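Removed from the display is one protein chain of the complex; every other protein chain stays in position.
And now, chain A:
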Amino acid sequence: MDFDLTEEQRLLKDSIDGLLTDCYDFESRKTYMKEKGGWSKAVWGKLAEQGLLGLPFAEADGGFGGGGVETMIVMEALGKALVLEPYLATVVIGGGFLRHAGTDAQKAAHVPGIVDGSKTLAFAQLEKNSRYDLFDVATTAKKKGEAYVIDGEKFVVLNGENADTLIVTARTKGNRRDTTGIGVFLVPANAKGVTKKSYPTQDGLHAADITFTGVEVGADAVLGNPDDSLALIERVVDEARVALCAEAVGLMDESLKTTVEYIKTRKQFGVAIGSFQSLQHRASDMFVAAEQARSMSMFATMAADFENAKERSNAIAAAKVQIGKSLKFVGQQSIQLHGGIGMTMEAKIGHYFKRLTMIENTFGDTDYHQRRVADAGGLV
(Lines give C-alpha, C1' and ligand atoms only; values in the text may rest on other atoms or scores of the structure.)
Protein backbone atom coordinates (compact mmCIF):
# COMPACT_ATOMS: atom_id res chain seq x y z
CA MET A 1 0.00 0.00 0.00
CA ASP A 2 1.78 3.06 -1.22
CA PHE A 3 0.37 6.23 -2.75
CA ASP A 4 3.65 8.05 -3.12
CA LEU A 5 5.49 8.64 -6.36
CA THR A 6 8.94 7.16 -6.83
CA GLU A 7 11.91 9.48 -7.15
CA GLU A 8 11.85 9.05 -10.95
CA GLN A 9 8.14 9.75 -11.10
CA ARG A 10 8.60 12.91 -9.07
CA LEU A 11 11.26 14.04 -11.49
CA LEU A 12 8.92 13.34 -14.39
CA LYS A 13 6.21 15.41 -12.71
CA ASP A 14 8.59 18.28 -12.04
CA SER A 15 9.89 18.26 -15.56
CA ILE A 16 6.50 18.34 -17.28
CA ASP A 17 5.13 20.89 -14.82
CA GLY A 18 8.22 22.99 -15.45
CA LEU A 19 7.90 22.72 -19.21
CA LEU A 20 4.25 23.72 -19.17
CA THR A 21 4.83 26.60 -16.78
CA ASP A 22 7.36 27.93 -19.28
CA CYS A 23 5.39 27.54 -22.47
CA TYR A 24 1.72 27.13 -21.65
CA ASP A 25 0.32 30.24 -20.04
CA PHE A 26 -3.25 31.13 -20.98
CA GLU A 27 -2.21 33.76 -23.56
CA SER A 28 0.17 31.39 -25.38
CA ARG A 29 -2.60 28.82 -25.51
CA LYS A 30 -4.71 31.22 -27.54
CA THR A 31 -2.00 31.47 -30.20
CA TYR A 32 -1.47 27.70 -30.29
CA MET A 33 -5.18 27.26 -30.91
CA LYS A 34 -4.89 29.25 -34.13
CA GLU A 35 -2.34 26.92 -35.72
CA LYS A 36 -3.45 24.34 -38.26
CA GLY A 37 -5.45 21.60 -36.57
CA GLY A 38 -5.66 23.59 -33.37
CA TRP A 39 -2.37 22.92 -31.61
CA SER A 40 1.29 23.88 -31.59
CA LYS A 41 3.91 21.89 -33.49
CA ALA A 42 6.59 23.62 -31.41
CA VAL A 43 5.09 22.53 -28.09
CA TRP A 44 4.65 19.01 -29.46
CA GLY A 45 8.35 19.04 -30.33
CA LYS A 46 9.20 20.04 -26.77
CA LEU A 47 7.11 17.19 -25.39
CA ALA A 48 9.04 14.86 -27.72
CA GLU A 49 12.38 16.31 -26.61
CA GLN A 50 11.55 15.53 -22.99
CA GLY A 51 10.70 11.97 -23.94
CA LEU A 52 7.04 12.35 -23.02
CA LEU A 53 5.72 11.11 -26.35
CA GLY A 54 7.64 7.84 -26.00
CA LEU A 55 6.76 7.38 -22.36
CA PRO A 56 4.47 4.33 -22.45
CA PHE A 57 6.27 2.41 -25.20
CA ALA A 58 8.62 -0.47 -24.40
CA GLU A 59 12.30 0.35 -24.55
CA ALA A 60 12.70 -2.30 -27.25
CA ASP A 61 10.27 -0.30 -29.39
CA GLY A 62 12.13 2.96 -28.84
CA GLY A 63 10.13 4.13 -25.84
CA PHE A 64 10.85 4.62 -22.15
CA GLY A 65 8.87 1.77 -20.62
CA GLY A 66 6.58 3.95 -18.50
CA GLY A 67 3.43 2.52 -16.93
CA GLY A 68 0.01 3.75 -15.91
CA VAL A 69 1.29 5.97 -13.12
CA GLU A 70 3.58 7.83 -15.54
CA THR A 71 0.67 8.44 -17.91
CA MET A 72 -1.43 9.62 -14.96
CA ILE A 73 1.26 12.13 -14.02
CA VAL A 74 1.44 13.47 -17.56
CA MET A 75 -2.32 13.66 -18.06
CA GLU A 76 -2.82 15.49 -14.76
CA ALA A 77 -0.20 18.01 -15.78
CA LEU A 78 -1.75 18.43 -19.24
CA GLY A 79 -5.12 18.98 -17.60
CA LYS A 80 -3.74 21.52 -15.17
CA ALA A 81 -2.32 23.57 -18.05
CA LEU A 82 -5.34 23.03 -20.32
CA VAL A 83 -3.14 21.61 -23.06
CA LEU A 84 -4.52 21.30 -26.60
CA GLU A 85 -1.93 18.97 -28.08
CA PRO A 86 -3.14 15.47 -29.08
CA TYR A 87 -1.48 13.38 -26.35
CA LEU A 88 -4.62 11.34 -25.68
CA ALA A 89 -5.29 10.61 -29.36
CA THR A 90 -1.71 9.90 -30.33
CA VAL A 91 0.15 8.49 -27.34
CA VAL A 92 -2.57 7.04 -25.12
CA ILE A 93 -5.02 5.69 -27.69
CA GLY A 94 -2.93 5.33 -30.86
CA GLY A 95 0.01 4.14 -28.81
CA GLY A 96 -2.27 1.84 -26.84
CA PHE A 97 -3.43 -0.01 -29.95
CA LEU A 98 0.14 -0.37 -31.17
CA ARG A 99 1.41 -1.56 -27.79
CA HIS A 100 -1.34 -4.09 -27.23
CA ALA A 101 -1.87 -5.39 -30.75
CA GLY A 102 0.79 -4.03 -33.08
CA THR A 103 3.00 -6.47 -34.95
CA ASP A 104 6.74 -5.79 -34.94
CA ALA A 105 6.41 -4.36 -38.44
CA GLN A 106 3.51 -2.08 -37.42
CA LYS A 107 5.40 -0.84 -34.38
CA ALA A 108 8.50 -0.25 -36.47
CA ALA A 109 6.41 1.72 -38.95
CA HIS A 110 4.59 3.92 -36.44
CA VAL A 111 6.23 4.13 -33.03
CA PRO A 112 9.40 6.03 -33.99
CA GLY A 113 7.35 8.80 -35.61
CA ILE A 114 5.18 9.12 -32.51
CA VAL A 115 8.19 9.18 -30.19
CA ASP A 116 10.08 11.85 -32.16
CA GLY A 117 6.96 13.96 -32.60
CA SER A 118 6.88 13.84 -36.40
CA LYS A 119 3.62 11.87 -36.62
CA THR A 120 0.30 12.02 -34.83
CA LEU A 121 -2.68 9.67 -34.77
CA ALA A 122 -6.43 9.85 -34.33
CA PHE A 123 -9.06 7.33 -33.27
CA ALA A 124 -12.00 7.11 -35.67
CA GLN A 125 -14.57 5.24 -33.61
CA LEU A 126 -17.73 7.24 -32.88
CA GLU A 127 -20.62 6.79 -35.29
CA LYS A 128 -23.87 8.62 -35.81
CA ASN A 129 -25.89 6.22 -33.66
CA SER A 130 -23.31 4.36 -31.60
CA ARG A 131 -23.29 6.84 -28.71
CA TYR A 132 -21.10 5.21 -26.03
CA ASP A 133 -21.37 1.54 -27.07
CA LEU A 134 -18.01 0.47 -28.42
CA PHE A 135 -19.48 -2.60 -30.11
CA ASP A 136 -22.02 -0.56 -32.05
CA VAL A 137 -20.21 -0.37 -35.40
CA ALA A 138 -21.92 0.16 -38.76
CA THR A 139 -18.76 1.00 -40.71
CA THR A 140 -17.76 -2.05 -42.70
CA ALA A 141 -14.44 -3.53 -43.72
CA LYS A 142 -15.02 -6.04 -46.48
CA LYS A 143 -12.35 -8.52 -47.37
CA LYS A 144 -11.01 -8.32 -50.89
CA GLY A 145 -8.29 -10.91 -51.34
CA GLU A 146 -5.67 -10.03 -48.73
CA ALA A 147 -6.92 -6.44 -48.56
CA TYR A 148 -9.89 -4.77 -46.82
CA VAL A 149 -12.23 -2.14 -48.20
CA ILE A 150 -13.61 0.26 -45.61
CA ASP A 151 -16.89 2.13 -45.97
CA GLY A 152 -18.63 4.28 -43.37
CA GLU A 153 -18.78 7.53 -41.47
CA LYS A 154 -17.00 8.45 -38.23
CA PHE A 155 -17.67 11.53 -36.11
CA VAL A 156 -15.92 13.85 -33.67
CA VAL A 157 -12.53 12.31 -34.36
CA LEU A 158 -10.18 14.26 -32.09
CA ASN A 159 -7.05 15.41 -33.92
CA GLY A 160 -8.73 14.15 -37.10
CA GLU A 161 -7.54 17.19 -38.99
CA ASN A 162 -3.82 16.81 -38.33
CA ALA A 163 -3.41 13.08 -37.84
CA ASP A 164 -1.14 11.21 -40.20
CA THR A 165 -2.70 7.88 -39.41
CA LEU A 166 -6.27 7.04 -38.45
CA ILE A 167 -7.13 4.06 -36.29
CA VAL A 168 -10.52 2.94 -37.52
CA THR A 169 -12.99 0.49 -36.03
CA ALA A 170 -14.93 -1.36 -38.69
CA ARG A 171 -17.09 -4.41 -38.95
CA THR A 172 -15.84 -7.40 -40.93
CA LYS A 173 -18.79 -9.64 -40.01
CA GLY A 174 -22.29 -9.60 -38.56
CA ASN A 175 -24.79 -6.88 -37.72
CA ARG A 176 -24.39 -3.37 -36.37
CA ARG A 177 -24.72 -4.24 -32.68
CA ASP A 178 -23.02 -7.65 -32.65
CA THR A 179 -20.14 -7.91 -30.21
CA THR A 180 -18.09 -10.05 -32.57
CA GLY A 181 -16.96 -9.31 -36.11
CA ILE A 182 -15.26 -5.99 -35.27
CA GLY A 183 -11.78 -5.16 -36.52
CA VAL A 184 -9.32 -2.30 -36.02
CA PHE A 185 -7.41 -0.83 -38.97
CA LEU A 186 -4.50 1.55 -39.44
CA VAL A 187 -5.50 3.87 -42.26
CA PRO A 188 -3.24 6.56 -43.72
CA ALA A 189 -5.07 9.85 -43.41
CA ASN A 190 -4.29 10.61 -47.05
CA ALA A 191 -5.59 7.28 -48.37
CA LYS A 192 -7.83 7.43 -51.38
CA GLY A 193 -11.49 7.63 -50.37
CA VAL A 194 -10.89 9.43 -47.02
CA THR A 195 -12.67 12.78 -46.79
CA LYS A 196 -12.61 15.03 -43.74
CA LYS A 197 -14.68 17.86 -42.43
CA SER A 198 -12.77 19.61 -39.64
CA TYR A 199 -14.04 21.94 -36.94
CA PRO A 200 -13.12 23.26 -33.50
CA THR A 201 -14.79 21.64 -30.50
CA GLN A 202 -16.48 23.41 -27.58
CA ASP A 203 -13.38 23.07 -25.42
CA GLY A 204 -10.97 24.54 -27.94
CA LEU A 205 -9.68 21.27 -29.37
CA HIS A 206 -10.13 20.30 -33.01
CA ALA A 207 -11.99 17.32 -34.41
CA ALA A 208 -13.19 16.02 -37.76
CA ASP A 209 -16.06 14.03 -39.19
CA ILE A 210 -14.49 11.52 -41.56
CA THR A 211 -16.07 9.59 -44.38
CA PHE A 212 -14.53 6.40 -45.72
CA THR A 213 -15.63 5.54 -49.25
CA GLY A 214 -14.15 2.35 -50.62
CA VAL A 215 -10.90 2.91 -48.76
CA GLU A 216 -8.60 0.02 -49.52
CA VAL A 217 -5.94 -1.07 -47.03
CA GLY A 218 -3.60 -4.05 -47.03
CA ALA A 219 -3.37 -6.93 -44.56
CA ASP A 220 -0.60 -4.98 -42.81
CA ALA A 221 -3.22 -2.44 -41.72
CA VAL A 222 -5.00 -4.90 -39.45
CA LEU A 223 -4.43 -4.45 -35.71
CA GLY A 224 -5.14 -7.69 -33.86
CA ASN A 225 -7.86 -10.06 -34.99
CA PRO A 226 -9.89 -8.46 -37.81
CA ASP A 227 -12.96 -10.47 -36.83
CA ASP A 228 -12.86 -10.20 -33.05
CA SER A 229 -11.19 -7.12 -31.62
CA LEU A 230 -13.84 -5.76 -29.26
CA ALA A 231 -11.77 -6.82 -26.24
CA LEU A 232 -8.81 -4.91 -27.66
CA ILE A 233 -10.93 -1.80 -28.26
CA GLU A 234 -12.35 -2.02 -24.75
CA ARG A 235 -8.91 -2.32 -23.26
CA VAL A 236 -7.52 0.69 -25.08
CA VAL A 237 -10.62 2.80 -24.45
CA ASP A 238 -10.45 1.82 -20.78
CA GLU A 239 -6.91 3.21 -20.75
CA ALA A 240 -8.20 6.35 -22.45
CA ARG A 241 -10.89 6.69 -19.76
CA VAL A 242 -8.23 6.35 -17.07
CA ALA A 243 -6.19 9.05 -18.80
CA LEU A 244 -9.26 11.31 -18.98
CA CYS A 245 -9.86 10.77 -15.26
CA ALA A 246 -6.32 11.99 -14.56
CA GLU A 247 -6.71 14.94 -16.92
CA ALA A 248 -9.94 15.85 -15.14
CA VAL A 249 -8.18 15.73 -11.77
CA GLY A 250 -5.62 18.21 -13.07
CA LEU A 251 -8.38 20.42 -14.44
CA MET A 252 -10.29 20.30 -11.16
CA ASP A 253 -7.17 21.10 -9.14
CA GLU A 254 -6.53 24.17 -11.21
CA SER A 255 -10.21 25.19 -11.24
CA LEU A 256 -10.41 24.98 -7.47
CA LYS A 257 -7.13 26.83 -7.02
CA THR A 258 -8.17 29.59 -9.42
CA THR A 259 -11.57 29.92 -7.78
CA VAL A 260 -10.19 30.05 -4.24
CA GLU A 261 -7.68 32.71 -5.31
CA TYR A 262 -10.47 34.69 -6.92
CA ILE A 263 -12.77 34.71 -3.89
CA LYS A 264 -9.84 35.71 -1.70
CA THR A 265 -9.25 38.83 -3.79
CA ARG A 266 -12.69 39.81 -5.10
CA LYS A 267 -14.21 42.36 -2.74
CA GLN A 268 -17.88 43.15 -2.19
CA PHE A 269 -19.51 44.92 0.75
CA GLY A 270 -15.99 46.00 1.68
CA VAL A 271 -14.64 42.50 2.29
CA ALA A 272 -13.26 39.57 0.31
CA ILE A 273 -16.21 37.43 -0.76
CA GLY A 274 -14.25 34.38 0.45
CA SER A 275 -14.99 35.54 3.99
CA PHE A 276 -18.65 34.61 3.49
CA GLN A 277 -19.52 31.23 4.93
CA SER A 278 -21.84 30.22 2.11
CA LEU A 279 -18.95 30.57 -0.33
CA GLN A 280 -16.49 28.88 2.04
CA HIS A 281 -18.74 25.85 2.34
CA ARG A 282 -19.20 25.67 -1.42
CA ALA A 283 -15.43 25.78 -1.88
CA SER A 284 -15.03 23.07 0.78
CA ASP A 285 -17.49 20.85 -1.06
CA MET A 286 -15.52 21.44 -4.25
CA PHE A 287 -12.42 20.29 -2.40
CA VAL A 288 -14.19 17.15 -1.18
CA ALA A 289 -15.38 16.40 -4.72
CA ALA A 290 -11.91 16.91 -6.16
CA GLU A 291 -10.27 14.67 -3.54
CA GLN A 292 -12.79 11.88 -4.11
CA ALA A 293 -12.05 12.20 -7.82
CA ARG A 294 -8.31 12.01 -7.19
CA SER A 295 -8.77 8.83 -5.16
CA MET A 296 -10.73 7.20 -7.96
CA SER A 297 -8.27 8.36 -10.59
CA MET A 298 -5.54 6.54 -8.65
CA PHE A 299 -7.79 3.50 -8.30
CA ALA A 300 -8.49 3.50 -12.04
CA THR A 301 -4.79 3.81 -12.82
CA MET A 302 -4.12 0.67 -10.81
CA ALA A 303 -7.19 -1.09 -12.21
CA ALA A 304 -5.97 -0.66 -15.77
CA ASP A 305 -3.50 -3.46 -15.03
CA PHE A 306 -6.05 -5.86 -13.52
CA GLU A 307 -5.79 -9.22 -15.26
CA ASN A 308 -9.51 -9.88 -15.13
CA ALA A 309 -11.05 -7.73 -17.89
CA LYS A 310 -14.46 -7.58 -16.20
CA GLU A 311 -13.02 -6.31 -12.94
CA ARG A 312 -10.86 -3.85 -14.83
CA SER A 313 -13.78 -2.43 -16.79
CA ASN A 314 -16.02 -2.29 -13.75
CA ALA A 315 -13.45 -0.43 -11.68
CA ILE A 316 -12.71 2.05 -14.46
CA ALA A 317 -16.42 2.60 -15.07
CA ALA A 318 -16.79 3.36 -11.36
CA ALA A 319 -13.97 5.86 -11.59
CA LYS A 320 -15.55 7.58 -14.57
CA VAL A 321 -18.78 7.90 -12.54
CA GLN A 322 -17.00 9.57 -9.64
CA ILE A 323 -15.01 11.82 -11.95
CA GLY A 324 -18.20 12.74 -13.82
CA LYS A 325 -20.02 13.73 -10.66
CA SER A 326 -17.05 15.60 -9.26
CA LEU A 327 -16.20 17.46 -12.44
CA LYS A 328 -19.76 18.64 -12.91
CA PHE A 329 -19.86 20.03 -9.40
CA VAL A 330 -16.39 21.57 -9.41
CA GLY A 331 -16.85 22.97 -12.93
CA GLN A 332 -20.26 24.50 -12.36
CA GLN A 333 -19.43 25.92 -8.96
CA SER A 334 -16.19 27.42 -10.26
CA ILE A 335 -18.28 29.51 -12.62
CA GLN A 336 -20.83 30.31 -9.92
CA LEU A 337 -18.21 31.52 -7.45
CA HIS A 338 -16.54 33.64 -10.10
CA GLY A 339 -19.86 35.34 -10.78
CA GLY A 340 -20.19 37.40 -13.98
CA ILE A 341 -16.51 37.26 -14.83
CA GLY A 342 -16.78 33.45 -14.96
CA MET A 343 -19.18 33.82 -17.87
CA THR A 344 -16.63 35.57 -20.08
CA MET A 345 -14.35 34.05 -22.69
CA GLU A 346 -11.66 36.33 -21.34
CA ALA A 347 -11.36 34.56 -17.98
CA LYS A 348 -9.62 31.23 -18.05
CA ILE A 349 -11.98 29.51 -15.62
CA GLY A 350 -14.69 29.09 -18.26
CA HIS A 351 -12.26 27.23 -20.50
CA TYR A 352 -11.51 24.77 -17.70
CA PHE A 353 -15.24 24.29 -17.22
CA LYS A 354 -15.70 23.59 -20.92
CA ARG A 355 -12.93 21.01 -21.09
CA LEU A 356 -14.27 19.29 -17.95
CA THR A 357 -17.72 19.23 -19.46
CA MET A 358 -16.49 17.61 -22.66
CA ILE A 359 -14.66 14.92 -20.67
CA GLU A 360 -17.99 13.97 -19.13
CA ASN A 361 -19.35 13.32 -22.61
CA THR A 362 -16.38 11.33 -23.86
CA PHE A 363 -16.23 7.51 -23.79
CA GLY A 364 -19.31 7.19 -21.61
CA ASP A 365 -20.95 9.67 -19.27
CA THR A 366 -21.86 9.25 -15.60
CA ASP A 367 -25.22 7.60 -16.26
CA TYR A 368 -23.78 5.24 -18.83
CA HIS A 369 -21.05 3.99 -16.53
CA GLN A 370 -23.27 3.90 -13.48
CA ARG A 371 -25.60 1.60 -15.38
CA ARG A 372 -22.64 -0.57 -16.39
CA VAL A 373 -21.53 -0.92 -12.77
CA ALA A 374 -25.09 -1.63 -11.63
CA ASP A 375 -25.61 -4.27 -14.31
CA ALA A 376 -22.29 -5.91 -13.49
CA GLY A 377 -23.51 -6.55 -9.95
CA GLY A 378 -22.19 -3.44 -8.26
CA LEU A 379 -18.83 -2.66 -6.74
CA VAL A 380 -18.48 -4.58 -3.51
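Just so we're on the same page, a contact is a pair of C-beta atoms (placed from the backbone, for glycine too) under 8 Å apart; a residue touches a chain by one contact, two chains touch by 3 or more; residues count from 1.
To be clear about the criterion, contacts and distances are computed from a predicted model.
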Legend entry - Omitted chain, identified by the protein name its UniProt record gives, among "Pimeloyl-CoA dehydrogenase large subunit", "Cytochrome C", "Biopolymer transporter ExbD" or "Tryptophan synthase beta chain": "Pimeloyl-CoA dehydrogenase large subunit"
Inset, instruction - Just name the one of A:L12, A:I263 or A:I359 that touches the chain not displayed here. - result: A:I263
Inset, instruction - Would you indicate which residue among A:C23, A:A191 or A:M302 is in contact with the undisplayed chain? - result: A:M302
Inset, instruction - Quick one: say which of A:D22, A:D220 or A:D285 touches the chain that got left out. - result: A:D285
Inset, instruction - By the contact definition given up top, give the residues of chain A that touch the hidden chain. - result: 1-6, 9, 69, 260, 263-264, 274-275, 277, 279-281, 283-285, 287-288, 291-293, 295-296, 298-299, 301-302, 318, 321-322, 370-371, 373-375, 378-380
